[in-house]
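Of the protein chains in this complex, all but one are displayed in their positions.
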Amino acid sequence: MFPWLTTLGLIPLIGSGVIALLPKGRDLLAKQVALAISLVALLVSLLMLADFQKNSGGLQLVESHNWIASFGIKYAVGVDGIALLLILLATILAPIVILASWNEAENGRFSVKAFFALILILEAFMVGVFAATDVFLFYVFFEAMLIPVYFLIGSFGGTQRSYAAVKFLLYSLFGGLLMLAAVIALYVISKDQFGAGTFDITALTKLHIGVQLQRWLFLGFFIAFAIKAPLWPFHTWLPDAVAAATPGTAVLLVGVLDKVGTFGMLRYALPLFPDAAKFFTPAIIVLSIISVIYGALLAIGQTDIKRLIAFTSISHFGFITLGIFAMTSQGLSGATLYMVNHGFSTAALFLIAGWMISRRKSSLISDFGGLQRVTPVMAWTFFIAGMSALALPGLSSFVSEFLVLVGTFTRYPWAAIIATVGIILAALYVLILVQRSLHGPIAPGNENLPDLSRREKYAIAPVLAVIIVLGFFPKPLLDVINPTVVQTMQVVGVTDPAPTGGK
Amino acid sequence: MNFHVPVIQYAEVLPILIVLGAAVLGVLVEAFIPRSLRYVFQVVISLGSILLAFVAVVRLHGTSHVAVEGSVVVDGPTLFLQGTLLLLAIGGVLLIAERGLDTGGSAFTAHAATLPGSEAERTALASGIIQTEVFPLTLFALGGMLLFPAAGDLVTMFVALEVLSLPLYLMSGLARRRRLLSQEAALKYFLLGAFSSAFFLYGSALIYGYAGTVSLSGIREAISSNAGNDLVLLMGVALVTVGLLFKVSAVPFHAWTPDVYQGAPTPVTAFMAACTKVAAFGAILRLFYVGLSGLRWDWRPMLSGVAIVTMVLGVIWALTQTDMKRMLAYSSIAHAGFILTGVVAVNKAGLEGSLFYLAAYGFTTIGAFAIVTLVRDSTGEATHLSQWSGLARRSPLVASTFALFLLAYAGIPLTSGFVAKFAVFAAAYSSGSSALVIVGVLSSAIAAFFYIRVIVLMFFAEPKEDGPTVVVPPIMTTAAITLAASVTLVLGVMPSSVLDLIKSAARFTF
Amino acid sequence: MDSAHALAAGSSSLLVWLIALPALGAAILLLGGRRTDKWGHVLATGLSGGSFVVGIVELIRMLGRSGENRGVSQHLFTWISVGHFNIEAGLLLDQLSICFVLLITGVGTLIHIYSITYMEHDLDRRRFFAYLNFFIAAMLLLVLGNSYLNLYVGWEGVGLASYLLIGFWNQKPVYATAAKKAFVANRVGDFGLSIAIMIAFATFGSVSFDGVAAGAGKLANLNSGALTAMGAMLLLAAAGKSAQFPLQSWLGDAMAGPTPVSALIHAATMVTAGVYLITRSNFVFDRAPTAQLLVVIVGVITLLFGAVIGTAKDDIKKALAASTMSQIGYMILAAGLGPAGYAFAIMHLLTHGFFKAGMFLGAGSVMHGMNDEVDMRRYGALRKFMPATFVTFGLGYLAIIGVPPFSGFYSKDKIIEAAFNAGGARGLIIGSAALLGAAITAFYMTRVMIMTFFGKARWAEGTHPHESGKLMVVPMVILAIGSVGAGALLSIGSSLKNWLEPVVSRGFVEPTPRLSPLLVSTLAIGAVALGVLIAYLKYVRQPIPELAPTDVSIFTRAARRDLYQDAFNESVFMRPGQYLTRSLGFLDRVFIDGAVNGIGALFGGTSVRARRLQTGYVRTYSLFILGGAAILVAAMLAARL
Partner (left out) sequence: MNPANYLFVSALLFTIGALGVLTRRNSIVIFMCVELMLNAANLAFVTFARIQGNLDGQVIAFFTMVVAACEVVVGLAIIVSIYRSRRSASVDDVNLLKF
């Protein structure tokens, strides 16, 4: 079998090397190379689909090589439906981000080519983190990923960028180190039970871990993921990071990278520690609901566009976690679909907000107004992105949000009902933003803003197309997700509740 | 009483002999070779002897033997540590030999005897004299270091301790610039070092009183047969431990470390920080794993406590440092704590983890201090943190390399530091010390802060107007940095071969 | 599939075109941009008309089948499928939905035509038509979806269309706010619909109409908790969409949109979606009497509420909006009466669709001729200047107050009758309330009529009222014809009732009336006459001031302020909400972020203090060593003790 995943990871990695080697000052060339390479990676990821059997819930496209044999560490990659979609999300968003960020790196602390090289490195790591099937390898990518993001925020962001970058890094490192402690424990336990230590995720799910210990280890993983996701109350790094980052970085950060948190819950925290997961479920459900409502309320109160979007993401991540820990097939599938949809929807919001901000040289909502008259295309795309954020039926996020809610309702009706209040709040934060920035009289300073350029249209069009098409045809995605979800539920040992009135 | 002629296996102690012999040769060079040629001679002798010794170590590969009437043990850990020490020493000697950095020609004072600021000093400087005594001193210290982890009895250990320490006391005081600081460092190091070695010696006496012998295997037997008065033994162990923990700078015996690291000439600091820690931990491992393994239930709680205090206080102290060398010193204290978590595991994994950690840490340290020598202003090295701001703008390569070392210190994956931390924490956890692992992990989190602070400073802060310049690294420093950086990366990305080597080596002979 | 609708296979392929045609129009106009400015409105009107033609074709086909087999369905594709949650994108056209299809496409097309002239001078006319087409498509999806989730898509789609159209002139902040208010109020309703769907799935494992109907039929006990809850949630949804109490406050503000929008969306079609929802969910409500009672209560409150507000409004569109609210209250009331009332709810809905749309178009015509003036105190005597408008508006007026034989008489009379027939004290109370509502309706509609078309001219200077163009008049005429004849058409011989019977009231046996129909009609006509008389005395006999008098009763003042609903919302939800978001933002910074930064500061502070230990004195350091040695010795010995 062709090593698809390794190839997919190597292409951007090599590409970043190529860009780094380009002569100084050839910025345009660097951009073009970056775009070309990300498109090649996208192509490869699409070709990869041909070898993927969509009806199987197990790991596919598997590669495995010894890496650090003394610790039983392997370079082992493979994907199930969930990982596959997240990898696709990364490879699709990467060229879009590159195209959208064409001129964003000019005012950075470092050269333009450094920006694009970092983006490509990040893409490679993102592929790696979703593809890893060895817990150690996963951890390595999980942490290594921080470095390019850290430099992207710190070097190319706005004001307060270094504070935000440090905050992001320290939060993530803290969580990662807790996870490391749990990973070490897993390794030692596997050594005791299997005779030789292993990090293979499939093998590790067969461990017998005592209840008490399982809870501690679960917490180690979960807190790391909850910080990454981010779940209330581990969220405060996100608004700062996003407000300081360039829009392109923000897209990759919130759209893809943070999905590692929820992906990790699904792929690692649940199957490895099913009993502990069930034990903590009530608490996590409560945290998720708080995130949903809290994020939305804070979004309503924001005065800065990017911070507002960041808080909406906190709310949306609450939905995802809710769906995962509802542990019903609708909840899990919905949460997975939500990860993908949220990626596109936030991408649209951040990119367009970024264009608005770079034109107006301000990110305060109050500085905008009347954009619909000045820049109709930009206003329209922003509006659609906003509608996607409030999960308007017919757009992709609705399907996932509703699946999450329905899946939660069958097990925890009150949780679902409270979370549903989130849809009212979502209307508020989106519409307030829309009204203040797009409607009303043309605010002073906005009279001559240029509308979207051709390049920007090309960048945003595929995102919006995906949002709309997936709203009506989520089936191809769900077909890939469902078998994996079935498998996960088997491993965790849960089944869907039966209809109460069906007898 | 019968006396017999001691049998000395010269082949097995060859590496030590080569280095000490070269040191003696170096002294002769100082005496007989014209001043203008001494530098070349010394460098060639030093590097040549170290390489030769390394070859000898490689040739001894697989040896497992108690040599020299039980005084020297040549086994896996000894050879691994000796090899590591020799490679680190190459880096150290390269830095010491560097003449392209300081405008005066060398990092060392022309005449250690002249008064700082006196006419004599100016004359000495003006004459362009560059002293070369530091090379034999380095070799003597290295000889002691090579012997330290191989010592099969407490007296040899004591002698090795003194042989490695005495030259270092002197070398600390040889700085060309900021000589008052340098002399202060030497004095503090000397007084405290002597004080702590007195503890070691008295502890040895007590253990001797218990076991009737100072050889580690003899002590081991005495403990297992439970001969004599435990009280004496336990006190002896505690006092011996004081002497050894002083050398690895564990809290509360760490106090000399920041002052000496800061005051000493940076190449010496690099050599000392990397090699002393490796050698001293080698001795600790041998003492506790061989001599005192029967006593582990007594000393494990004590060492665990030291490890916890060392990790936590090390990182907390480092958090608000403003001097680069001093910060690295505190960080080296914290790392001593991390290595101790591997030591207290008292299993094979612990031994392997500690050995790997030592190698990883040693190379990173050489590299980090090497880079400190590069950042200079008109008064010499610019070690204040604020002077490093915006460094990446001026010299992205140097800044990136330094970032690599810092990330390795912080234990970020794909650097040697991460594998090392994983190895010792896994060992500690498997021996049931989950509390140590938790403390270690949390300290790592705190530690990340000050490493990252430096990276922020270098990459994201605005450069100062009158900031220091980064000298383009001359050949020797470049070589040292390259060696350090490549080992740091290789041990992070492809550590398998080294881990396998350690796995086969990690067996003590007694 | 044990379906209530026998499905005629193979004949259904046209259904999707009903929706596709206007959707296509919206897409072309929106994506085509300025290129379509010239012919966009014609295309939109044509496609809407095309959809109407498809509707007619379907009606004819349907008529060709027997009663039980009239429903047709079309499966389009699998939309969502996870575990047992299987949602197909499927359409269902039965006797109930065809009524709506024709109303929507028919009235919709007329309003398209009207708008061609009405919006002629607006720069964004193309966008307006795109939105209208989009609305038609979404509304059709709402009434054609075969499951609650499909309905939900249309449900929010029309909400979006309504939002876009209310805020069509969103450069005026007030209008933009009105649009937002409408959307948010609707979202509160959508919250209910979401929960209702979740209950349906959790209880019956299905969210299709057929599935839920079958599941509800199997439930053993009446009034089960799940059904009551689902009914209550559906009612909440209906209240949001149909501006029923307590979610009615957005409708008045929604008049910010162009008048054709008010006619189509906020009078004839979208706001009646709640009635559709309740009627469609008859299988739920019929088995949940508690929920039904709630529906009736909401209906009664709203019909009086709206009527009362209507008496005090000087803005012609707001007066009509209040009337809409009140009339929908009637429909909701009827729907709450169960099988006895569903048909009448729909009938009133259809007749209301005609006369209210006609009156709104009339109002638009008046505004068109009066420089967009909406204050009726600045109208007067317009009957001479706008004869066509006057006549069509007048016919609508006669219909709404329920003068026989105009259409409103038939439908409203039936509702009042059904209300009395509910029996007991309940019947008496709701019946009387409905009668009272009829009287107030007569009063305020007469007031509108008099203030606009009769009396003295109280125009602002420079106003030259004139009759509107042909394209505007023709739709008004057609709607007026509907206002006159629709009631009789639908009512005589119980034609609509029989038509809908297979869908909403199968097997329902009409109880014997408690009050004779003749008596009820007499009472109703009496109430109307009373209302007209009072209005006549008040507005013809007394001069109408050009400025609204301020020394009015508390009652009037309250009515002018929508019975303080906005004030209530503001002080109970909005202000505390704003306070909450602001204080949460503060808490987030101070407590959560503060805690994180505090931990950092704590370590930093500890570090600064701990550093003082490193005094630089050799003797201190020696003390550390000696002390450390003592501790180590103690530790070693302690392990033995």
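Each chain carries a letter (A, B and C) given by its place in the written order, and its residues are counted from 1.
The rule we apply is simple: a residue touches a chain if its C-beta (ideal position, glycine included) is under 8 Å from a C-beta of that chain, and two chains touch if they have at least 3 such contacts.
All values derive from a computational prediction rather than experimental measurement.
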Touched by the hidden chain, restricted to displayed chains: B, C
Residue among B:Gly100, B:Pro116 or B:Pro463 that touches the chain left out of view: B:Pro116
Contact partner of the left-out chain, one of B:Val155, B:Leu442 or B:Val471: B:Val155
Residue touching the undisplayed chain, where the options are B:Asp102, B:Asp259, B:Asp298 or B:Glu381: B:Asp259
Touching the absent chain when the full complex is considered, from B:Arg38, B:Lys188 or B:His335: B:Lys188
Positions on subunit C contacted by the hidden chain, ascending: 611-612, 614-619, 622-623, 626
In subunit B, positions touching the absent partner: 1, 112-113, 115-116, 155, 158-159, 162, 166, 169-170, 173, 179-181, 183-188, 190-191, 194-195, 198-199, 201-202, 204-206, 208-209, 212-214, 258-259, 262-263
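Just so it is clear, only the chains that are shown with their structure count from here on.
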Pair joined by the larger number of C-beta contacts - A-C, B-C: A-C
Intercentroid distance (Cα basis), subunit B paired with subunit A, Å: 44
Chain centre separation (subunit A, subunit C; CA means) in Å: 37
Euclidean distance of C-alpha centroids - subunit B vs subunit C, Å: 79
Multi-chain contact sites of subunit A, meaning residues that touch two or more partners: none
Multi-chain contact sites of subunit B, meaning residues that touch two or more partners: 449
In the complex, subunit B residues that touch subunit C: 187-188, 191-192, 195-196, 199, 230-231, 234-235, 237-239, 241-242, 245-246, 251-253, 255-256, 258-259, 297-299, 301-302, 305-306, 313, 316-320, 446, 449
Interface residues, subunit A side, partner subunit B - complex: 66-71, 109-110, 136, 139-141, 143-144, 146-147, 151, 154-155, 161-162, 165-166, 169-170, 173-174, 177-178, 180-181, 184-185, 187-188, 191-192
Subunit A-touching residues of subunit C, taken from the complex the two chains share: 30, 77-85, 89, 149, 152-153, 155-157, 160, 163, 167, 170-173, 176-177, 179-180, 183-184, 187-188, 190-191, 194-195, 197-199, 201-206, 215, 218-219, 224, 226, 577-578, 580-582, 584-585, 588, 592-593, 596
